[in-house]
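A single protein chain has been omitted; all remaining protein chains appear in their positions.
On to chain A.
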């Protein structure tokens, strides 16, 4: 599971020895995030976001459990209990704002984590399972965030519930009854609110479970790194503690500063004023948009304005409504196939000139356009922009990546992580030599062959 040179946990006191025999929990922690986990020495700050995402999940669970002590999932009083939390409960405003902004920060952190995975191809062998579990976590997060947004039972909550469950009504034959079943009624009401609350409470713990699998799967090959070259010798790694506990701790500090700025000074900046109006089943707000973190996918949903027909016959194969839903879900489900779409053996975008161009000038602007269009009203030019961007999004993953990985000539890779960090010059080798001098059993770098 780990590298041969990983430090072994050695209990020192009688108590820790006794505990290590009965329940080796300290050993587990030591091997997972302690000095017993050797990590590539060249991780940059993009590698902070996994730990930060775990931290966000903890914020959400702690503040959420506490908020649930004061909230009541009943359509008659739900809106009132949220105001009760804001006005009456001690520190209720802080807890609620931390939970609402915590959701946004969770998505910011996770999107940066996914960005890291896409650019450095962290999804490639031998780390496919980590990526697949990550996509599962992301889908669970989206479901949890959506159901949480319904709970305050404001106008945006209500119409969000209506629209999102309406997505299922696009499914042929079973769609309409499915939506009625999901809501437990013909429109969002008490039954829907209650089940959303129940699931919103449950799913974070399911996420926590999948996160454990995600970390477990990570510890089998070990962390990836910015060079994309696998670890070859001890000089390529440093122990997770203290090196990355300190680096993650610094990142956490920066994260908390930004988080505090939002919670204390801009608590409603990412929300919608309409959600402070109690749900009204008889009136839809003029401009409904989901929370910002769903915008790119919402743009894909709205990009499909015409039915798919057999030309010149007028026979509708797939109506526009269903096309949009398929594309929206497909845009994420696509990620499950990513490890097999991008066949290039080179991981890091730094060594892939062609991939690099398509990534920075194709995928990233596309995501920016989709993001912007998803939050904009459904009118021109945003519709045609999101159509172009949607087209490129699917082309990028389904066509560009497979072709690029066939025709691209990658830049020469460094022989090892150590070489990537210190360079190939004599001074560096001398320095490497001194570092390695005291470590028995480490062969000089030159004698090792690439693992692949």
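One rule holds for everything that comes next: a residue touches a chain if its C-beta (ideal position, glycine included) is under 8 Å from a C-beta of that chain, and two chains touch if they have at least 3 such contacts; residues count from 1.
Just so we're on the same page, contacts and distances are computed from a predicted model.
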Options "Metal ABC transporter ATP-binding protein", "Branched-chain amino acid transport permease", "Ferredoxin-like protein" or "Ubiquinol-cytochrome c reductase iron-sulfur subunit": UniProt name of the undisplayed chain: "Ubiquinol-cytochrome c reductase iron-sulfur subunit"
Touch with the omitted chain, as defined above, among A:90, A:313 or A:406: A:90
Residue, one of A:188, A:239 or A:290, that touches the chain absent here: A:239
Residue of A:15, A:69, A:282 or A:310 in touch with the missing chain, whole complex considered: A:69
In chain A, positions touching the absent partner: 35, 62, 66, 69-70, 84, 87-92, 94-95, 238-239, 242-243, 249, 256
